[in-house]
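Report on the following structure.
A single protein chain has been omitted from the complex, and every remaining protein chain is retained in its original position.
Right after this comes subunit A.
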Amino acid sequence: MKVLVAVKRVVDASVQVRVKADKTAVDLANVKMSMNPFCEIAVEEAIRLKESGIAEEVIVVSAGEDACQEQLRAGLALGADRAIHIQSDAELQPLAVAKLLHKVVDQENIGLVILGKQSIDGDNNQTGQMLAALAGMPQGTFASNVVIENGEAVVTREVDGGLQQIGLKLPAVVTTDLRLNEPRYASLPNIMKAKRKPVAQITAEELGVDVAPRLSTLEVNDPPARASGKRVGSVVELIDALKVEGVL
């Protein structure tokens, strides 16, 4: 089975972004960029499937500007076999990404696609579900455990009330939650080896996908600031203050 992992280049999770003064976007000049943390978990899961003999090949794919090849190299260093860069300088929204990934899924005859549940920049939580819809595949979102057995993916999902287990016919789409695994670090030899692994490039146009955004951002604003708080010296003082606030 071939496993495809979609990885996105995003602002690093440790960066606290700021809205630009002109309110058109957040300021991304000179901030650290990384692989979306949920995508790291997706790569790790795919590599474990390869190590356990279930996956024959792990392909990482990313759609976006040339810079996202950095995240593809990171995926290769972690153990993916090859990479596909879908080149586009457009603002790619989830529906467009899903359509691009759908083309790759068809071309490569993929058995399992693993994505992150959510990108930490757009906070969309959509692409995996959209890809599953377009490809007519079942979806196991917010996965905290994945077992492939008897032609089925048995996925444990983190849901609002606790955990849910479902069985998906293969091929299927899985999106990762935080507890699925703990991603490894790439070793130096593997980082060196990754430099020689193949990265194929194709453009969104060549794939015949219209990636024009459906949403336009009219304005971006800071969230309302909170009034500054005060220190209390003891539990008793705290309880008194809460009574004054009328919340106890």
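A few notes on this one:
Going forward, contacts are C-beta pairs under 8 Å (C-beta built on N, C-alpha and C of every residue); 3 or more make two chains touch, one makes a residue touch a chain; residues count from 1.
To be clear about the criterion, contacts and distances are computed from a predicted model.
Here one chain is missing from view; checked against "NADH-quinone oxidoreductase subunit D", "3-isopropylmalate dehydratase large subunit", "FAD-binding protein" or "Metapyrocatechase", UniProt names that protein "FAD-binding protein".
Across the entire complex, the residue among A:17, A:67 or A:192 in touch with the chain not shown is A:17.
Residue-level contact of subunit A with the missing chain is found at 11, 13, 16-19, 26, 38, 93-95, 98, 117-118, 120-134, 136-139, 141-142, 144, 154, 157-169, 177-179, 214-223, 226-227, 229-232, 234-236, 238-239, 241-242, 245, 247-248.
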